[in-house]
Each structure stands twice: as structure tokens, then as C-alpha cells.
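Up next is chain A:
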Amino acid sequence: GCGGGDDSSSGSGSDDKIVLGFSQVGAESGWRTANTKSIQDSAKAAGIELKFADAQGKQENQITAIRSFITQKVDVIAFSPVVTSGWDAVLKEAKDAGIPVILTDRSVDSQDTSLYVSFLGSDFVEEGKKAGQWLVDQYKGKTGTVNIVELQGTTGAAPAIDRQKGFADTIASDPNLKVVKSQTGDFTRAQGKTVMETFLQSTPKIDVLYAHNDDMGLGAIEAIEAAGKKPGTDIKIITVDAVKDGMTALSEGKINYIVECSPLLGPQLMDIVKQVKSGGTPEKRILTKETTFTQEQAKTELPNRQY
Partner candidate 1 sequence: MGEPSPVLEMTGIRKVFPGVVALDGVDFRLLPGEIHALMGENGAGKSTLIKVLTGVYDIDGGQITLGGEQVDFTGPLQSQKAGVSTVYQEVNLCTNLTVAENIFIGREPRKFGRIQWGLMRKRAAELLARLDLNIDVSATLDTYSLAIQQMVAIARAVDVSARVLILDEPTSSLDASEVAQLFTIMRRLKDDGVAILFVSHFLDQVYEISDRLTVLRNGQLIGEYKTADLPQVQLVEKMIGKELAVLEDLEDKSQRIRAKTADAAPILAATGLGRTGAISPFDLTIHQGEVVGLAGLLGSGRTELARLLFGADRADSGSLQIDGKDVTLRSPQAAMKRGIAFSSENRRTEGILGELSVRENIILALQASRGWTRPIPRRKQDEIVDKYIKALQIRPADPEREVRNLSGGNQQKVLLARWLITEPRLLIIDEPTRGIDVGAKAEIQKLVAELSDGGMAVLFVSAELEEVLRLSHKIEVLRDRRLVEELENTEGVDADRIMQTIASGATQ
Partner candidate 2 sequence: MTIIKHRLFWPSVILVALLVVNMFTANQFITVRDGHLFGVLPDILRGSAPLLLVALGMTLVIATGGIDLSVGAVMAISGAVACLLIKDLGNQNAVGSVLLIMAVAIGASLLLGLWNGTLVAVVGIQPIIATLILMVAGRGVAQLVTDGQIINVQSSPYAAIATGHFLSVPIAFLIAIAAVVLTVLLTRRTALGLLLESVGGSPTASRLAGIRARRITIMVYVVSGGLAGLAGLIYSANIKSADSISAGNLIELDAILAVVIGGTALIGGRFSIAGTVIGAILIQALQVTVVAVGVPSKATLLFKAVIVVALCLSQSTTFRQKVFGRFKSRPAVTAEVPA
């Protein structure tokens, strides 16, 4: 069976079944795969027929997919935009065709907000802020500079830019907190490890590591251990995402703090789809229920993590 594993190849005409076209960014990380799975599973559970398209990280593919959904006359379109800009034209086409659009996970910067009915997702800047705030709290009242290294996501990707910004803005309040090195780790474990190795080699003293996702943080932990240091103790580590592997490391004390960015948008999305289809107007901005985890919280939460 392919992917979602459902057998209904194309809308066999049962009028009451809602058809949802969903264009996913790609499959760039385990987080994203969990996200995809959540959407596919909850569509099935909600009895919604899902047309799923994977854009492999390319905006042009997403535009193509959305257009194709319009051609296929789906009932609702949802997508996680690869980038923030550049959706006006295709969204207008959807609007003209009378198909409501829901944004998930990431937002768009269209000035005309009537182009989509709702945005369901997290706020990356907010995530960066949460990470920064924890750090500020940790070092409140202490003196002496704190050397921070940052593992950024893929250069140019929206979460990377926003998580960096939110973090930087927040820690600016404490002049002792200084980002001494910041380099992209491409959101991957291997890059996270390699870059961290070099950070360790080229920076005399590192107090804190801020990684834009768990995977890079996990890679960095390997590097830190190989260098004979204790992650979480010698170097404090903050990451974003809270995937299972990250939570495990957190509960083991190798990570100090994780800001959650939940991929499990499926159920919420299906609710909104049904609401839209039955003529309701959902809220324009629906934030996913997200939290943050300390090491203690992780221990209790860990058994519940499925992804």
C-alpha cells in the first residue's frame, strides 16, 4: 500500500465525502514526517478524502500542486508554505474557484488576508523567544559573559530565520549573553555534529548551545561527548521541536530545555476543514497547543511521545 495506504484512488463520487487537497513542504526531517503522518491519519479518522502532494521543498511544486487541486475541484485546500511570500496569485485562483484555503504550520505574508480562511500553526519567532527567555532567566543576576554558539537551520528557511530572530531579540536584554559563533547545521544530525566539532575546536569557551532543532542538538551532543565534555552540564543545550529522541536526551540530562513545536496538526486541521465545509468561519489565527519542557517535565512527558 502506498503511503497513506488508503485505497480510494480518486473521488469515486460519493458526494458527502469532503475532499481535502494538502500540499506538504517535503520530507526534510523526522518532524515533517510525523506531521505528514498526523495529517494522513486524522483525515482517515475523520472520513475526509485526502489528496496529498509532496513538494520536495520547492515552492514551484507547491504552486503546481495547488493549481492541480483547483483543476481536480477539491473541496478544501490546505498547505504548509515553503516560504512566506509569493502566494497571492495562486491563492487568488483558488479564491476565484471558490475553494477555501487553510494554511498550516507556516504563515504567508499576503496583504490580502481574505485569500485564506485560517492559519493553523506555530509561531517560529515565538519559539526563539521562549528559548531566549529561558536562558535569560537562567543567568539572571549572574555576572560574567556567557558564550553562546548557535546551530542554525537551513540558510534561508523560514524557521531558521525566525528562530534566530526571536532568540536574538530576547537575549539582547542581557548584555552578558553573547552569541559568539553561529553557523548553519542544515537541520541535520550529521551537520550539527560536524559544525559543533569545529565550534569546539575554534572557540575557547562555550557555555551554551542553541540549536534550531532537536536533530542538530543531538548531533552536537555526540561532538561534545567526543571532545570529553558533558553535554547539559559543561555546555547547556537548548533546542526546539521536542521530538522523541530529543525528549529522551532531555530526560537524560543531556539537553537542558526544549521548546516544543508540535507536528501533530492533523486533528485540529480536520476540525477546521469540517467547520469551513459546513459554512462556519474559523478563527483567522489558530495557534497549536505548544509548550516547553524542562528536564523534569520531560521525564513525565516522555512515555506519551509517539514521534
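In this text, a contact is a pair of C-beta atoms (placed from the backbone, for glycine too) under 8 Å apart; a residue touches a chain by one contact, two chains touch by 3 or more; residues count from 1.
Per the selection procedure, all candidates are chains of the complex that A comes from, given by their letters.
Since the structure is predicted, the reported quantities are computational estimates derived from the model, not experimental observations.
**Q** So chain A is shown by itself and the numbered options are 1 or 2; which of them touches it within this complex?
**A** Selected candidate, touching chain A: 2.
**Q** Looking at the complex, which residues from chain A come into contact with candidate 2?
**A** 27-30, 33-34, 36-37, 152, 155, 181-184, 186-191, 193-195, 197-204, 215, 218-219, 222, 226, 228, 245, 307
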